[in-house]
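One chain of protein is taken out of this complex; the other chains stay put.
And now, chain A:
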Amino acid sequence: MGLLTILKKMKQKEKEVRILMLGLDNAGKTTILKKFNGEDIDTISPTLGFNIKTLEHRGFKLNIWDVGGQKSLRSYWRNYFESTDALIWVVDSADRMRLNDCKKELHSLLVEERLAGATLLVFANKQDLPGSLPAREIREALDLDSIKTHHWLIQDCSAVTGENLLNGMDWVVSDIASRIFTMG
């Protein structure tokens, strides 16, 4: 029994999951993470670095990776210990100009082998802003219905008010749980 086995067992027993938080710049990824973490969201600048936060929810340990602003994501897809269980794709619902870019990025990400099978949650963020598109329209704009390789859900939310963030996370946790921890 090597360490790899030990850690795999630990992941099972302690119900740890790994979630990657991605999206175009200025979509609000770090704001969401800070909100999750109960931190002050008044001062947020573009994420140059990367943040990992661990949170407990419904008996699961969620390790959320915010890797915004990175040129290459390859390094984050897997490492020695963990594989990625879920993707949270954050969309700026008020940014109509870049919805097409957003769609392209998302679809090119989903063909990545290392992310195969991961649960996909799309946060249609910034619903508090006037003129933001509702989830229904974002769903069409991103052509979500064509995605057959991943379980997905789109959830409108606002990182600033915190509205619907929990609903989205509830779905992510229950979807992962149904895939991985069926015996748990």
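The criterion applied here is as follows: a contact is a pair of C-beta atoms (placed from the backbone, for glycine too) under 8 Å apart; a residue touches a chain by one contact, two chains touch by 3 or more; residues count from 1.
In this text, contacts and distances are computed from a predicted model.
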{"item": "Which of \"Proteasome subunit beta\", \"Tubulin-specific chaperone D\", \"Growth hormone-regulated TBC protein 1\" or \"Ubiquitin-related modifier 1\" matches, in UniProt, the chain that is not displayed", "value": "\"Tubulin-specific chaperone D\""}
{"item": "Given A:Q12, A:T54 or A:S178, the one touching the chain that is not displayed", "value": "A:T54"}
{"item": "Residues of chain A in contact with the chain not shown", "value": "1-4, 6-7, 35-38, 48-59, 62, 65, 70-72, 74-76, 78-81, 161-163, 165-167, 169-170"}
